[in-house]
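For this view, one protein chain was removed and the others were kept in their places.
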């Protein structure tokens, strides 16, 4: 278990222990395991449907990044709002979107999350607080500020979380938003999924300074910088970030992880070594939690098989439901 | 004389002495005095012409900011390129633009710097390295990167200097450009004229972090942060910045000064106290150099009167030439 | 009660009344507070409603326009002021790819009720980067409405309608006309978006216009009546999206001659849509003259006063055009 690196707005660094309520709550941990596995299975199935010609369009998978997404969304309340990216399936599942509606969306069905109008990149469900799924890199940041501003004006006990990637940090919209959020003291968390690449470009070829917490300091914001492959660390860190945000102190949360899948379906992996991918496959966040629960004797192999089977069934019936449902309807605008 | 505060890309701070060649070169200092006075007189005359209805459009004066503009441009070579802002008269004069062509421009004449097509906000003279005068706040930053990139590719011994204001730092274009310049090691200086206001908004209401050097650190750039009302400090600091840039190390130069004039002609000064303006009037950069030269007996009152008379004549004949010249012609595009 | 107000004050009154009626309405923009707005439209509203509802922003248009989109998604009704429409160049994304698309992309689940107010147009010597008329851009974006008042009466009613609308709205204010006065009722009132207004009835020719060119077109119609006995009908579109095509077609059906006048450059301008709209109906068989369009010359706006004038559509050119349509030259 790694610690939580906390960089204050003035640059002071401290390391915090994980949240004991997370560490001790094995129910929660089993739920995290289940959700991560479900998310992985969802993406694998989606990939298969794409490969066999059932899905139109593009597909950005987050295989390997499950802990970052599931751990952080697990620390939120239903009332909290999130804005996700082109690679947003995992966060959507974590925040409670039904996988049936997601498969339906991929298949262009009426019962899809966005009624067939969004597709893989734009799955939206306001009832779960998933307000936007943005295909424009960096564009979530200003919108999140506005959602947070509204929550604050409405005196809601809720925060906005802006998901974005390491690459998105170089969009002007991101810097402008850090400044605005900090200046106006908005209840927002900038959850940065640092998977080390923006499409093919590694972070050291796109960021003049790879010490990402320095961005926060520039705008007087604290940064929480953690191992994004440890779901318990992520969940603890997001709880901490949320507490700050609820007190109107915006926070940057850096979730360091790795994208094992290609950028999108057309990626030929020309820009990275197979050994690097292999290395990260070994650090699979799902296996990691599973092993920890096994070691602590909270589950056994039989439990795991049960879980896997349950997920398989859940996926299959979701796909079936999606396939059986009506094609998306024309809406009169 | 204040020292030069140098903040390294890693945050280390040191203070450097002024350039002895600047301190000892009284010819240079007299020239700086003359140019600052000329610039002030230019703007006062422009203001008068505007008030009496001779000038169409708007006018952004930089009265009080002469040291920042004249000191920095004085440290450049003719081959160096600058991009100036909506408040760019002073830098244009410093870099060598003829005031006759500037008055002509204000009056919409054929002999104007931009042939009557630009006006106060857009005076351009490529023969002096004044490549752009931009009315879009922050937009100089990306262009400067490109000019610097070209200079580097062309193996020129020259740099690009991007002038911009404190307010412009909050545009996304600025942050994106800092990153690009730093990443690509471009010969560019970001000369930030910090006059403490963006139109009516004081810096503490627009910048979440008013320690501006932190922006540099975020992008792995050194920042030189100085008293922008001391022309000798400015000139020394710009020389230093230029040396770095020539070695392909981009630098941020913060020129702390104050705009005594209103933002533009329509400004009613509702956002600041008269006492603040008065206070800064006392810190006039021109008087400051004049007094220093007087104290050091490099000039006397008679010299000053001569200078003032010469400037008066120069202004009058420039205005006259402008008035006599032809109206701007239609160019076939 | 009705009294004379300038466009500037009519806009302010609309905002004041809507802010009083609906606490979710608020204003964001650069220098909208104590500076009272770069065009003095927000005026003293900051003193009436406080800086939480009249919010000065940093110079970060993408951030604050985007924040308005987010706030609208979460149930508020922001009014954003962009000092000059040309600055859309630095904040197009929140409009083009977010506000305009969110209701649609979400399958009709999320609305974005917001107003983007922006001054536009030339004539003030503000040169190439502060003088553009970009309405055709906005009209080509499905998912937003585009409103362009030309009188104080219309400004108030249209702004109130815009604030109450559930869609994102681009509200373009003719900068050169801010001080133009007309009679404006004191009570709040609405003008439906998508309804043109015949500002002058006539039978010989339809002048279709909107925004900054309305006063010129009205003046032109007086001259044509007085000196040439040509009776012009002047149709002020008031909103371009939705567009009142009935009003256009009805007028042209009556007069059989049409000239379209706007300040924007003619090429690929909004006038083309109007002309195309007419030419796709059987009215083309009845026209007594080809359809004319007049817009600015196809160059950026130059600074020098005389050049700026000769770049913009001018009364004398319009007159020549129209006389030619009647074979009077």
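We call the chains A, B and C, going by the order they appear; numbering starts again at 1 in every chain.
The criterion applied here is as follows: contacts are C-beta pairs under 8 Å (C-beta built on N, C-alpha and C of every residue); 3 or more make two chains touch, one makes a residue touch a chain.
Everything numeric in this text was worked out from a predicted model, so none of it was measured.
Enquirer: So which shown chains sit in contact with the chain we cannot see?
Expert: Touched by the chain not displayed, across the whole complex: A, B, C.
Enquirer: For the chain that's not shown, point to the residue among C:63, C:100 or C:318 touching it.
Expert: Looking across C:63, C:100 or C:318, the contact with the absent chain belongs to C:100.
Enquirer: Just name the one of B:52, B:154, B:275 or B:301 that touches the chain not displayed here.
Expert: Answer from the full complex: B:154 touches the omitted chain.
Enquirer: Using the touch definition up top, pick the residue from A:172, A:250 or A:285 that touches the left-out chain.
Expert: Missing-chain contact among the listed residues: A:172.
Enquirer: Using the touch definition from the top, which of B:23, B:131, B:246 or B:321 touches the missing chain?
Expert: Among B:23, B:131, B:246 or B:321, only B:131 touches the chain that is not shown.
Enquirer: Provide the residue numbers of chain A that touch the chain removed from this figure.
Expert: Chain A touches the missing chain through residues 55-58, 105, 108-109, 112, 114, 116-119, 121-122, 134-139, 167-168, 170-173, 198-201, 205-207, 266-267, 270-271, 327-328, 330, 333.
Enquirer: Write the list of chain C residues that the hidden chain touches.
Expert: 62, 86, 88-90, 92-93, 95-97, 100-101, 104-105, 127-129, 134, 136-137, 139-140, 142-143, 241, 243, 264-265, 267-273, 275-284, 287, 290-293, 298-300, 302
Enquirer: Quickly run down the residues of chain B that touch the omitted chain.
Expert: Residue positions of chain B that touch the missing chain: 81, 112-118, 122, 124-126, 131-136, 139, 141-151, 153-154, 160, 172-173, 176-177, 179-180, 183, 331, 333.
Definition applied: only the chains that are shown with their structure count from here on.
Enquirer: From the centre of chain C, which chain's CA centre is farthest?
Expert: So the chain farthest away from chain C turns out to be A.
Enquirer: Hey, how far is the Cα centre of chain A from the one of chain B, in Å?
Expert: 46
Enquirer: Roughly how far is chain A from chain C, centre to centre by C-alpha average, rounded to an integer in Å?
Expert: Here the centre of chain C sits 42 Å away from the centre of chain A.
Enquirer: Quick one: report the Å distance separating chain B from chain C, using the average Cα coordinate of each chain.
Expert: 37
Enquirer: So which bits of chain C are touching at least two other chains?
Expert: Chain C, residues with two or more chain partners: 57-58, 60, 62-63.
Enquirer: So which bits of chain A are touching at least two other chains?
Expert: Answer for chain A, listing residues that touch two or more other chains: 172-173, 176, 179-180, 183.
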